[in-house]
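Here the complex is missing a single protein chain, while all its other protein chains stay put.
Just so it is clear, A, B and C label the chains in written order, and each chain counts residues from 1 on its own.
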Amino acid sequence: GGSGSSSSSSDSSASGSDSEQSSYKVAMIMSGIITDGGWDQGHYESLKRALESHPKWTMLEPKENTADADAATAAQTYVDQDVDLIIGNGNQFASDWAEVVADAADSHPKVHFLITNTDPTAEMTDYETLDPVETVLPDFKQTGALAGVVAGLMTQTKSIGFIGGMKLPSTITKYSAYLAAAQKIDPSIQGQYNFEAGFTDASLGTNLTQQWIASNNVDVMWGDASAVDNGARQALEAAGADTHFDIAQPIDIVGADQPTVVTSTVTDWMIGQAMDEIESGSFGGGKAITGNMDNGGITLGKFSDKVSQDVQDKIKEYSEQIKAGTFVTDDEVSAIQNTL
Amino acid sequence: MDFMTALPTILKAMTMGAVPILLAALGEVFSERAGLVNIGLEGVMAIGAFVGFAVGKMTGNLWVGLFVAMLAGVLINMLYAFCTVTLCADQVVTGMAINILAPAIALFGYNLFVGSNSANATGDQMASIAIPGLSSIPFIGNAFFNQTLLAYLAFVLVPLVRYFFKHFRAGLSFRSVGENPHAAETLGIDVVRVKYLACIVCGALTAAGGAFLTLCYTPIYTDGIVMGRGFIALATVIFGRWSALGVLGASLLFGFFDGLNVALQAQFQAAPVMFFKMIPYIFTIVALIFFGSKHAGPKANGQPYFREQR
Amino acid sequence: MAELLRMENISKRFGSFYANKNVTFDVQEGEVHTLLGENGAGKSTLMNVLIGLYQPTEGKIFMHGKEVSISSPRVAVGQGIGMVHQHFMLIDDMTGLENIILGDKRHNSPLLQEGEDRKTVEDIMDRYGLEIDLDEKVGDMSIGMQQRVEIMKVLFRGADLLILDEPTAVLTDLEVEGLFDIMRSLTAEGKGIVFISHKMREVMRISDRVTVLRRGETVETLRVADTTEQELADLMIGQKFVENTYEKVTGATKDEFVLQNVSYHPEIKHGGLKDVSLTIHKGEILGVAGIDGNGQTPLAEVVTGLVKPDSGKVIGPDGTEIAVFSPETFIDAGLGNIPEDRNKMGLVGDMTIAENLVLKQTESDQFSLGHGKWLKMGEIHSYAERLREENDIRCTSVDQTARSLSGGNQQKVILARELEGHPKLLVAVYPTRGLDIGATEFIHNQIVAQRDAGCAVLLISADFDEVLKLSDRIVVLFEGQIMGTYPGANPPIKEISLAMAGK
Partner (left out) sequence: MAKKALSPEERSERRLMILTPVVAVLLALIIGAIIIACLGKNPLEGYAAMIQGSLGDGAKLSKTLERACPLIFTGLCAAFAYKCGVFNLGGEGQFIMGACATATCVLGLGLEGPAGLALGLVAGIVAGAIWGLLPGIMKITRGLNEMITTIMLNYVAMYFMEYIYKNVYSDNGLPKTIAIPQSARLPEVFGTHVGVILAIVLGIFIWYVIFRTSFGFKIRAVGMNPIASRVNGFPVRRLVLLAFILSGAIAGLGGAVELLGKTPYRLADGFGSGFGFDGVAIALIAQLNPIAAIFVAFFFGVLSTGGTMMQSVIGVPTAIVEIIRGLIIIFAVAGMAAVKLPKIKAYVAARQDAKAKKAEVNA
């Protein structure tokens, strides 16, 4: 492994020549693993995409399974190696990193931090300085609405479900937009939700979904809970893959081995944009990079053959409206949000 | 919540949830009957879950996966056996060490196996076999008679284990070793051998319980997939009073409360669900309070056995 | 009569200690051959060698005249040797039948053949008049029936040679009679029996020959017909019988400790107390004689505060009734205790000798500042050194663990601790069990000295000679009841022996 370089050599390199620097390093820290089939895998794939379009950048071995108690240390080890960009997968890193960021701002001016799924105004109150930090905040209303459109068009029973790993503002927004969009298509649609499933207990996903199928006739699920989504798909498959559908998130996993998945809402974490900013020296200041349908931050993945051409056309049509912000209004979304 | 509509699904969750605990608990019955309290079930289950998943995926044959998982469980449990039987190390401490080491090995294996090849992240599942007729009995049909073969095997194991302890010479020997190893020794029973055998059976069954999680429940392995089921299995053995039937009842009861927890979560969506999640654990404590203490289990349970002791 | 067993020059060493040395011993077909000897003489060790639990350091074993090597209990069973151990080797949680057939390999099938075996067992039961409830859990059986299960285990395996290690210690007279009947019918079939007992009377009745062991060595083998109780006792002890070397106190009158009509689980014949009234006077040793298992343990537990009697009164040294039954109360009232099981109850084996010596006094000003807030380690150490000198405790250092001491020295540690507290009442339960003559002598001297200093002593012992030697007054305990009180000076030995047997 030659990727690690001693910190003494980078100390001597002048920090004023950022823009001419020929090689950059990026590291990613996550609480799960890169193959979790959900959250962290989505981030990892975003990073790989960004690397393809940024040849100057190289990636260090991602730091997986980072416990809460070790989150700051993990970031610090990359600071010590003068890694140019340290990515934290999720807002749980926001509060853990406050001190590391403050220290690094003084001692390692070349190190930058990108924390995803984080609203800087609400979640970075601990921070003394935001100079080397930015966050990524996808437009969750768009994500939710996209999934809602698909769900609304696919459901036969007029009953759809959602499992979230954690009760985050983003999760609630996603679900609200999801239900609002589905009800736009058919106002009689009912939504079931769970925001506390965690990200590892797949059997919980199975059992929850079974309950909803049996008690509420749910036939379309959208998941935001990594491994738990797998469990949900398990239950859907058991109930009949021809009539029970899943919308995957945040990576595109439509394929032969996923009989229930009809499409995916794909999130790109805009890492490429952060890299551009670093190269040009404009990164930092606690800005939030937005990911949306305009800049490719949010897309709908491939469709399985269970989605008829007719439905696909309709989805395309509604997608345009969502992109333009005309499909569901903010009021409609917050009306649902207020009931949760 | 309409309890009657939710009930069949609760029952289904009950049987599904009971199987891994049942398998591990049956293994632990062998272990404790031979005087070995194995608190490392949690770790052995993790190994079983991972190996079953990985080998099942690699070979494309889930039964090979299960078999190799059981072998791996035996292997890791031999570490426990060597420390506690041969070296007479403290059983609790050794179990704790297994609980730290085994999941780490499983995670490491997972890292190597899946790595950045996410095609390997999802495995295959055993298909459920509905027993014609029986599976359409209202309420319980789907829960009991539409299962994977492994689950049927687990339930069939219960009378077999019971029969073993009641009617096999070896079963009687097992029990005598847990009750009074010195007496067993005077009757020509090889105490050390019985203890090792117990560890082999315990390792295999516990790992099978772990493998059930990935081969029959969900086709993925995640770190922490066992979620305390190993510890619950330990408690199950106590309030199942060290008998196969008792363990079956206890694990079904646990499965029921776990299913109830999910049903409550599914229907009371805005409630603080963590209180539902506590139910199985609190239930375990309450059950122990009522059924746990009177019958104290094998008398020599947990004690190291020195042959030359006076 | 043909020779069944011959053991030649058997020696068995534990560490540097010989439990058996050059023992020669034989059993003929159809005879009862008794092994006689003091505690620790090596009887059980010799039999454990025979049964394959211990490997002899030296010596040869012959069965039916052929030399055999008995490497494990399984080999012994194959040779037709069966043993009923001094401490029962039973599994309480299993039924009688299960205990009997456990580990037996007569059937090739891996399955238990309970039906067939039950028939076999019932046949044997009929043949010898053994009465066993085969379906009752052994833990729920009476001691007598447990014993019969042990015997049945041996018979079931087809033993020609039975070893009965102190089988009568726990039996009632009636049960003893039953046992003797069984033994007689066994010998009538030509089986040989090795019998071990401390009860001279029984030995004289049942045995054909007696071998006396002393300190691990054979003293002599005699025909019962050619000897007397007196001669056997002399041989066993190695000196003339009962030399009363202590002066007996008479006329002590100040009540130090009184039990009035105390009952404790009277329904348990061998583990209860029935309406026991006792007075222990200041400056006097009250000896409790009796066969082991006739209420000695509950009596000791009541007078040390470990259990609360079901009814009756206990009056302490200051003349008031004791209300709270806990060891603390009794210790505060001036109790010194030499408990029955020194390892389990007397010492904390993993603590050092010094720590064990100050076990009860860590809060005293002598050993700590501020009533236990800072232990004076130096003081404790030098105190321990002093007691070690005074009590001749043989150890490398007072900082070694108590567990590593030999039995006699462990007992000396307990005695030193208890006597140093100058108790008003000293309860000594089996104080010299398993100790050699030197240590026994030392303990006896200490107890008498304590009496002379004004302490009231309750001596409970299964060793009749010890009771006779030390007691100023003697009471006899039988099935939880006091059978009578006798003077310690010139005691009516015949009468007391009869009382011990319940007559």
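Simple rule for what comes next: a contact is a pair of C-beta atoms (placed from the backbone, for glycine too) under 8 Å apart; a residue touches a chain by one contact, two chains touch by 3 or more.
Nothing here was measured: the structure is a model prediction, and the numbers come from that model.
Student: Among the chains you can see, which ones touch the chain that has been omitted?
Tutor: Among the chains that are shown, those touched by the missing chain are A, B, C.
Student: Just to verify: which one of B:101, B:140 or B:153 makes contact with the chain not shown?
Tutor: Hidden-chain contact among the options goes to B:101.
Student: Considering the whole complex rather than only what is displayed, give the residues of chain B touching the chain that is not shown.
Tutor: 39, 79, 82-83, 87-90, 92-94, 96-105, 107-108, 111-112, 228, 231, 234-235, 238, 272, 274-275, 277-278, 281-282, 284-285, 288-289, 292-293, 296, 306, 308
Student: Determine and list the chain C residues touching the chain excluded from the picture.
Tutor: That gives, for chain C, the contact residues 304, 306, 326-328, 330-332, 337, 339, 344-351, 355, 359-360, 362-363, 368, 371-375, 377-378, 381-382, 396-397, 399-401, 404.
Student: Touching the missing chain, which residues of chain A?
Tutor: 1, 3-4, 27, 31, 60-61, 63-70, 72-74, 76-78, 80-81, 91-92, 95-96, 98-99, 103, 122-123, 125-126, 166-169, 172, 196
Assume only the chains that are shown with their structure count from here on.
Student: Going by CA means, which chain is nearest the middle of everything shown?
Tutor: B
Student: How many angstrom lie between the centres of chain B and chain C, each centre taken as the mean Cα position?
Tutor: Each chain's C-alpha centroid was found; their separation is 45 Å.
Student: Can you tell me which residues of chain A touch two or more of the remaining chains?
Tutor: none
Student: Find every residue in chain C that makes contact with two or more other chains and list them.
Tutor: none
Student: Note which residues of chain A are touching chain B in the complex, please.
Tutor: Touch residues, chain A against chain B: 33-37, 41, 44, 64-65, 192-194, 196, 200-208, 210-215, 227, 230-231, 234, 238, 257-258, 340.
Student: Sort out for me which residues of chain C touch chain B in the complex.
Tutor: Residues 51, 53, 72-74, 77, 83, 85, 89-94, 98, 101-105, 110-112, 114, 153.
Student: Would you pull the chain B residues touching chain A in the complex into a rising list?
Tutor: Against chain A, the touching part of chain B is residues 1-2, 5-6, 8-10, 12-13, 16-17, 107, 110-111, 114-118, 120-122, 125, 128, 213, 217-220, 222-225, 227, 258-259, 262-263, 265-267, 269-270, 273-274.
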